[in-house]
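This report concerns only the one structure given below.
Note that this is a trimmed complex: some chains were dropped, and none of the rest were shifted.
Labels run A, B and C following the written order; every chain starts at residue 1.
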Amino acid sequence: MSAQRILVINANSNEAVTAGMAEALEPFRSAGGPQIDCATLREGPFGIESQADIESVTLPLARLVAREPAEAYVIACFSDPGLQVCREATRAPVFGVREAGVLTAMARADRFGIIAIQTRSIRRHLKALREIGAIGRLAGDRALEMSVAEAASGDATFARMLAVGRTLRDQDGADAIVLGCTGMARHRAPLETELGVPVIDPTQAAVAMAMGAVLAR
Amino acid sequence: MSAQRILVINANSNEAVTAGMAEALEPFRSAGGPQIDCATLREGPFGIESQADIESVTLPLARLVAREPAEAYVIACFSDPGLQVCREATRAPVFGVREAGVLTAMARADRFGIIAIQTRSIRRHLKALREIGAIGRLAGDRALEMSVAEAASGDATFARMLAVGRTLRDQDGADAIVLGCTGMARHRAPLETELGVPVIDPTQAAVAMAMGAVLAR
Amino acid sequence: MSAQRILVINANSNEAVTAGMAEALEPFRSAGGPQIDCATLREGPFGIESQADIESVTLPLARLVAREPAEAYVIACFSDPGLQVCREATRAPVFGVREAGVLTAMARADRFGIIAIQTRSIRRHLKALREIGAIGRLAGDRALEMSVAEAASGDATFARMLAVGRTLRDQDGADAIVLGCTGMARHRAPLETELGVPVIDPTQAAVAMAMGAVLAR
């Protein structure tokens, strides 16, 4: 029997982000397990920051989903762009990483926090959490207040994540932390070690759910 | 590097149920993937039906968790007995199948339904869904109204599940269905085929989340 | 002082729908009042039924908003497509008719009902009502189960609306009714007369709010 394929789609066109995802998902690959492929949405902007960026990728994502055969899809952008339209484009399961990250955090602890890149994305988070009924479990949502470029670079990012994570844990009462961006995966494990509470990378969370969906017979 | 171990604990003492779980989880095993072991809680009652049954397994579960080394634990009983006390007994992640099943359904569709064994368990479901903030996503919760023994036997069970599933889908508007029992896994795939909406086996859902937790580095 | 302009944008490309809106808004025009213009989104599909239809108009709507000067905009489609991205495209107020219709119903009575065209749009309504926090005020959402073409034609539509409206009022306890489509405006007054409870046309509701926004100095 041939392996099931999970297609993880980076909704922006930054290949470095896709490469980071592929690396974060490396441990999820095994000999007999599902095939996990990472794709870059070439039509996507270099980064997804505005609502216009989000809208610009919805139909290209749906077309990619319709075109590329897979047993499950993961839309890898913390704004979950085009989730509904992609679900319309295929009978296979489609997971959004924000939803998967948040729901997985809810399976680990009663109240969770989110580390956002910038304050303005918190607006979108709150609205989305209300929509999915998870807002009552949110302990806090706090921003690094860094540009995506800054966040991508080295030590300052981790130090800032740690500071924000401690505030979420100690002041807001978060017992699990969701990384509010697909580009923070390499900081997940060290952050979890430092904070002593589960830290969820949303792409990994969505891929785990996708594995469950394709493996269940 | 040695494989991570996920320990799935059947909270009742019915070995046939444990064997059914092991079979349902067989596709989740792969050469290089995590080791998935199923254990039976010998101190458990033959079936968990009353609140006293639930309370009787909480501390035995916690002791088993404390005693048996694993990188993640799954409490496999749709009442999620002892989830908090097991989390207190280990630093490893502990997943409850009801929580995992419901949260996974929420990652597949906006509103979900639950197929319960008996009406009286619906009371517990509603309370638990309110506690975890998922009640607003519930389309309906309907019972087979069969004894556990009846439900375990052949064709009548599937026919009844199909009838209840259709009512949840067509009348209540459920776009995903959660199996409200750990002993229905073998009906999952045929039910999904017949209904045309995702059907979630809670044990598989929890094991997928556990795989995500142990694989993330 | 020159009049303020309110631009009402029909998000589909059906000019007959735009003409129906213009007619329904005729009483809202007065000598010294705001100028109310109705525009058709030429890039839109002939009817907006699928999620792909919704996504296809978001950026065209934002471009139209950016291009056409007005003191306020109304996105006239009960799916409220592109509302956020249009708000990003202008500093002027942008109203969605679904939001405006529902919120106006909430200003008239404690619990409201929605007359939908088809069952599948109810899914979107429930999600949107949860997102905006209005779900607790919903008495019921029931579909005509007609095609848009059927709904557009004569007497059968009104009879069906009346039947659905009575069920919402008597069985679900709705004390106000929202028309879940921009093409039902001509039935509003007769339906209100027959039912004896407020019936809200969403486009009229949004234009009234837009008038409030542009008139407030």
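Definition applied: contacts are C-beta pairs under 8 Å (C-beta built on N, C-alpha and C of every residue); 3 or more make two chains touch, one makes a residue touch a chain.
All values reported here derive from a predicted model rather than from experimental measurement.
Peer 1: Assuming 3 chains are placed, give the number of copies in the entire complex as this structure defines it.
Peer 2: 6
In this section, only the chains that are shown with their structure count from here on.
Peer 1: Which category does the touching pattern between chains fall into here: line, ring, star, complete, or other?
Peer 2: Looks like everything touches everything, fully connected.
Peer 1: At the chain B/chain C interface, shared numbers over all numbers used: above half (same) or below half (different)?
Peer 2: The interface of chain B with chain C is built from mostly unshared positions.
Peer 1: Whole-Å distance, chain A centre to chain B centre, using C-alpha means?
Peer 2: Going by mean C-alpha positions, chain A sits 25 Å from chain B.
Peer 1: Mind checking the centre-to-centre distance between chain A and chain C? Centres are C-alpha means, answer in whole Å.
Peer 2: The separation of the two C-alpha centroids amounts to 34 Å.
Peer 1: Quick one: report the Å distance separating chain B from chain C, using the average Cα coordinate of each chain.
Peer 2: Inter-chain centre distance comes to 43 Å.
Peer 1: Multi-chain contacts in chain A: which residues touch at least two other chains?
Peer 2: Residues 132-133.
Peer 1: Inside the complex, what are the residues of chain A that reach chain C?
Peer 2: 50-52, 54-56, 58-59, 62, 82, 84-85, 87-89, 127, 130-133
Peer 1: Which part of chain B faces chain C closely enough to touch in the complex?
Peer 2: 110-111, 136, 173, 175
Peer 1: Within the complex, which stretch of chain B touches chain A?
Peer 2: For this pair, the touching residues of chain B are 24, 27-28, 30-33, 93, 95-96, 99-100, 103-104, 106-108, 132-137, 188-189, 198, 201, 204-209, 211-213, 215-217.
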